[in-house]
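Structure first, commentary second.
Missing here is one protein chain; the remaining ones are kept as they sit in the complex.
Moving on to chain A:
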């Protein structure tokens, strides 16, 4: 890959309904201001959002695929961590 590309940014949008900013994709931009404008053009043209966050992808610390076992498998056999042993009152519908 050529190394003269603009840095990569991750884009998060808060939609009208949603409470959280949700990751929607990534794009390239020379700086933060341009990243915000590019994100506006690429991801909110169809009224998808009311707020945008952009962050340089390089600044994100991510878990590694090879750590998957240590990170996530121990949760598989701890059924008692799920609150499934309670009776749900009839008055409550979907939970």
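Simple rule for what comes next: a contact is a pair of C-beta atoms (placed from the backbone, for glycine too) under 8 Å apart; a residue touches a chain by one contact, two chains touch by 3 or more; residues count from 1.
Rule of thumb we're sticking to: contacts and distances are computed from a predicted model.
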Per UniProt record, name of the chain withheld from view ["Sugar ABC transporter ATP-binding protein", "Phenylacetate-CoA oxygenase subunit PaaC", "Cache domain-containing protein" or "Ferredoxin"]: "Phenylacetate-CoA oxygenase subunit PaaC"
In chain A, positions touching the absent partner: 6, 27-30, 33-34, 37-38, 40-42, 45
